[in-house]
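Missing here: one protein chain of the complex. Every other protein chain is in place.
We just call them A, B and C in the order they show up, numbering each chain from 1.
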Amino acid sequence: MTNEQDIINRIEAAYPDAVCKKKQERRVEACLPPDRLFDFAGRMQSHWNFPHLSAISCVDWINEGEFELVYHFWSYEEKILVSAKIRIPREEARFISITELWQPAKFFERDIHEMFGVVFEGNDDLEKYILTEWEGPPPMRKDFVTRDFANRFYHFKEYEAEWMGPQQNPQAADVQGGSNE
Amino acid sequence: MSEKLTQRTAWNRVLDKLSGRSLWMLHYCTGCGAIELPPTMTGRFDMERFGIHPMVTPRQADILLITGYLSVKTLKRVILTYEQMQSPKWVVGFGSCTINGGMYWNSYATVKSLDQYMPVELYIAGCMPRPEAIISSFNELIDRIGRGEANSWKDYYENYDFYRKNQEHVFGGPINTRTDVKSDKETFRIQSAGK
Amino acid sequence: MKKWSILRPFDSLKFIGQKPVTIRVPFESKPTAERYRGFHINDLEKCIGCGTCAEICDNDAIRMVPMAGVEKETGKSDKRPAIDYGRCCWCGLCVDICTTNSLGMTQEYIHIDPDVNTFYILPDMEGIHKTEYPQGYTADEEVNFLDLERVPMKELQAEERKDSFIEIVKGFSKEEAQKEASRCVACGLCTDTCPAHMNIPEYIDAVWRDDIEEAGRQIYKNNPLPDVCGRICTHNCETACSIGNRGEPISIRWLKRYAMDAIPVGDYRSLVDQKVVKPLGKNIAVVGGGSSGLSAGYYLALMGYGVTIYEAYPEAGGMMRYGIPEYRLPYDVLDKDIRFIEELGVTIKTGTRVGEDVSLDRLHEENDAVLIATGFHEGRSTRTPGTDHENVYQAVDLLAKITMGEEIRVDEKIVVIGGGNVAMDIARSLGRKQMQKYGKLDVTVTSLESRDIMPADEEEILESQEEGLAFYPGRGPSEVRTADGKVTGLKTVKCTRVFDENGRFSPQFDESDVMVLEGSMVIEAIGQAPDMAYLGEFSEQLEYDGRRLKVDEYFQTSLEWLFVSGDIIKGPDVINGIATGHQAAFGIDRYLQKAAQDELETIDQVMELVVDFEERSTSYVEKALSSGSCGTDTGCRRMLARFLERKKGFAGRIRDALSERNLRIHLRQELGREQHRYFDFALLDNLPEAAELPDKAAELPESAEGTRQKGISEHLSAGYRLYNDLLRLTANKELEFLFESLRDEYHEQLRIMQDLLGI
Partner (left out) sequence: MSEVLERINRSFDEPEDEHDEVREYTLFIGPNHPGIEGNFALKLSLEGDTIVRAKTDGGYLHRGFEKLMEERLFMQNIAIVCRICVPDPDPNEENYARAVEAIAGIEVPERAKWIRVLVLELSRIASHLFTFGGHAGTIGLYTMPNWSIADRDRILDLFEELTGGRVYHIYNMPGGVRRDFPDGFERRVHEVMDYIESRLPDYDDLFFNNAILRKRAEGIGVLTSDQAIRWGATGPNLRAVGIPADLRRDDTYEVYDKLEFDIPTLTGGDALDRLLVRRKEIEESIRIVRQVVDNIPSGKVWNKQPNPLKWRVPAGDAYVRTESSKGEYAYYMVSDGGQRPYRVHVRGASTTHGVHILENLLVGTRIEDASQVMFSLDACPPEVDR
């Protein structure tokens, strides 16, 4: 049974500029430069026997002005999950699509495109799937605050319960956030 | 609306009593509350004891259950469905999400209070309401129909502009529901009372 | 796969005997589980309205609403939780975090109604339909969200501290402070109870976020002697702390101390966010350099007054220095606070006793107002026979001598009369002196009050017992025994009752139960009294309320120039001194600023117009930039951008002009939660509606160029009209000074507007 260290050595041998680390049991993290990713994804599938792309996650590091794409690969034989992390600039984010290698990527890339606005070149099916009725900005970006939008756009209930008496009624949702800032 | 109640003829009373006996519920799970519908429909709680049966097509259904939150996309389909249903029709709002936004009060994708977009006959407290609560609401609905008080559906015709305005606000423009609500109003001889 | 057979259909005969699965609701009902999360109930007696349930509720379903018949008390707010069942998700987090376990859930779950308003309830014990339902989900000891135990504070053990005056309490480390600060639920009950209304939740949160700078700033908002209060405050806030209901309250005092210890005195300047405005040429004399005198001096100095404090003792600090022993409050800590107050421009004349070295009358002439804050420095005697003996001393005198380092008589056996903090201080100080002189300690303390109602702090009594002091509570002194001129002991009798039924002090004794406490030295520490001799002939002109001076809410006496603060008007502790000092400072300021009052009203309106202009034109310009008509045209954008640039901070520059012009921008202090404002900048937050569009925009040319122009003008004309109003104001004579330095500024703005509008 290969363990995490073998995988790390294998990755670092193939990609010298990759920074690998064992996160937890059966979890390896590999930070790669963006241009290495496509080749890495291909090699994972063909040579290193990681047939399963579990997910592609996107994290919006707004303070650093970058999106972080995390590709999670799983091997049924070696029972280890490798999370390949790359950073792409946040404004007009573009990246290469890996859909012709990995079919599950079709959904994940379209989801990230909808939610973050990252354009994946080579993915032909990027038009809206979940947010068809939504005209606003990609909602998952950190600069879009959903509470303010909800308070501005939607109508909230003004109760007049009889125990409240005539003089006051509770404010709308925007007054007290659910969690103390 | 109340003055119309007194004019109920004896025949109306009989009609109301009977029509409450065979309500058909539209089989459309709009939100997460719909998971409590199968137990209500099937063996354990069995709402068919009250003549209530899930019906697949809006045109043959009497009750539209809004089972929880309504995302904007679902709201568009729900309005299409609601306007296709034949009057008299009743909307039952499940749980907190239909009253004041529920858990998704700060979400950009869900509408917050259902009565902005269609008249609601009954609300059920719960997140989500249990089968027993759902069946109690059906009994309450049957009683209200029997007493002739369940007239929320008329409100849609009377204040159609109010509802229309809110719907267009959410969708960012008018939608073509291919149902001429105005002409329906004449068929039920309802004057429009401003809201 | 069963083989085919003709009898297969009969397999289902086995179901005939079985009972049907259906629960025939509403005729039958399935019993709900005992910990079912149903509708809420709230025990309104136990509930203290702390609002923690509203804080944890992730759906903002709980709002604290005022309730009829519920007033604010110590440790209770006047609001109770109302629950919105159009939001609640019945997760039960509120029940698990409730500080008093008053909130619970029943097993009731059916509420059906066409009227939405019945879904917004104020839960009480009867439930939503006033029908009895069994108890459902309730709080659990093991899974409890609140940290009920305090972080233990490292202290010197009894053995180490018995013979030394080193500070007992060591203070928190960073991790300990953050752990302790993380226990706070920020309910704010402590702020209401604190006499100075300190922003306690804010500075605890700052300590938790390791933002010591912010913590110091929040503390200094309402307390000019934070280091002192961090050690010896009587912490009413901890009695009101909501966590204290089921666990140990947050150690608020130690957290304040941790924050202030972490900030060097050099940085205090940055903590005080109120700018010290120009001196106003008015001087104020403060008699007495105790906590209230220093506090009043601090606030008056910040307001720009010249303050001189006259202190009788060799150093300022009053009871803080001469009443509290060093093991409780080291003198360098006290000096840290006092030095900062002096840095603000307060001059402290030590060793000058008003009434002897300088007369109150002279102070009255030389100063615009006088504040007397002399506190209680005279020890009160029990006047039992034999207390006039020279070996019978007053506690306050001895404590002062110990502080001043003078040699005092320390016998091997000492008796102390008194049950308060002062008695504890003198008993333990003398105990330490005995340990240093004889290597052993023999101090007996007797007090009228029995052990449970002794007024001293609980930890003081416990620590004294640890150090070996003998206690004989509940005994009254009846006679000082002497033998050939020397004191041999104190005859005491049992005290059966201290206060009568309506709480007045009238002790009752059981003469038969006699006990003699040996001791060659007796100390009286039953209370202190003020020495107001310095009032001299003014004392007739003043009105009294009982034994105290009659004052209004700003502590102004019947002589309008004379103010009072501290123990002599409202005691008994340092924090009350600070609060009364602060309030008196307001009083003085109001009294001295009578003349400037009306001048400020007109400035209010001007500021309103200015700010309104800035807000309106900024939003208009932004709309113009983003609107289709001229958003794209680079030339137009550049003009608008320049206009915006020029105009930025316009209200800020007006504000500086006001302060330059010596109109004092009063500190917007929050005292007792109601606001004292003279020139209140809260106006900036709520702006009136914009004026309607002037006619000017209507007649602009219609050409393509015109439409672009019209695009701008629609948004800018309103600003233009406001602008004209401002210039009209400059013609107003008595406000003319205000616009002197800003006139050319205005003309520049007007020119830009015209340029943009092409008129």
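For this structure, a couple of remarks:
Throughout what follows, a contact is a pair of C-beta atoms (placed from the backbone, for glycine too) under 8 Å apart; a residue touches a chain by one contact, two chains touch by 3 or more.
Predicted model only: the values in this text are computed from it and were never measured.
Looking at the complete complex, one finds that the omitted chain is in touch with A, B, C.
Checked against the full complex, the one of B:50, B:108 or B:123 touching the unshown chain is B:108.
Checked against the full complex, the one of C:43, C:78, C:113 or C:147 touching the unshown chain is C:147.
Listed for subunit B, the residues touching the missing chain in the whole complex are 26-32, 34-36, 38-39, 41-44, 56, 58, 69, 71, 73-74, 77, 81, 103-104, 106-110, 127-128, 130. Not every partner is drawn; the one left out touches subunit C at residues 1-2, 11, 21, 30, 32-37, 52, 55-56, 58-59, 89-93, 96-97, 136-137, 140, 142-147, 179, 181-186, 205, 208. One chain is missing from the display, and on subunit A it is touched by residues 23-24, 26-27, 51-55, 57-60, 70, 72, 74, 76, 79, 81, 83, 102-104, 106-108, 111, 115, 129-133, 139-140, 146-147, 178-180.
Throughout what follows, only the chains that are shown with their structure count from here on.
A complete topology is adopted by the chain contact network, contact being made between every pair of chains. Between subunit B and subunit C the centroid-to-centroid distance comes to 53 Å (mean Cα coordinates, whole Å). One finds 45 Å separating the Cα centroids of subunit A and subunit C. Listed for subunit B are residues 99-101, 105-106, 113, each touching two or more other chains. Taken residue by residue, subunit C touches two or more other chains at 58-60, 84, 86, 116, 119, whereas all remaining positions touch fewer. Interface residues of subunit A facing subunit B in the complex, by the touch rule stated above, are 131-136, 139, 144, 146-147, 149-151, 153-157, 173, 178. Within the complex formed with subunit C, the subunit A residues making contact are 157, 159-165, 168, 170-171, 173, 176-180. Residue ranges of subunit C in contact with subunit A, taken from their complex: 54-55, 57-60, 63, 65-66, 68, 82, 84, 86, 116-122, 186.
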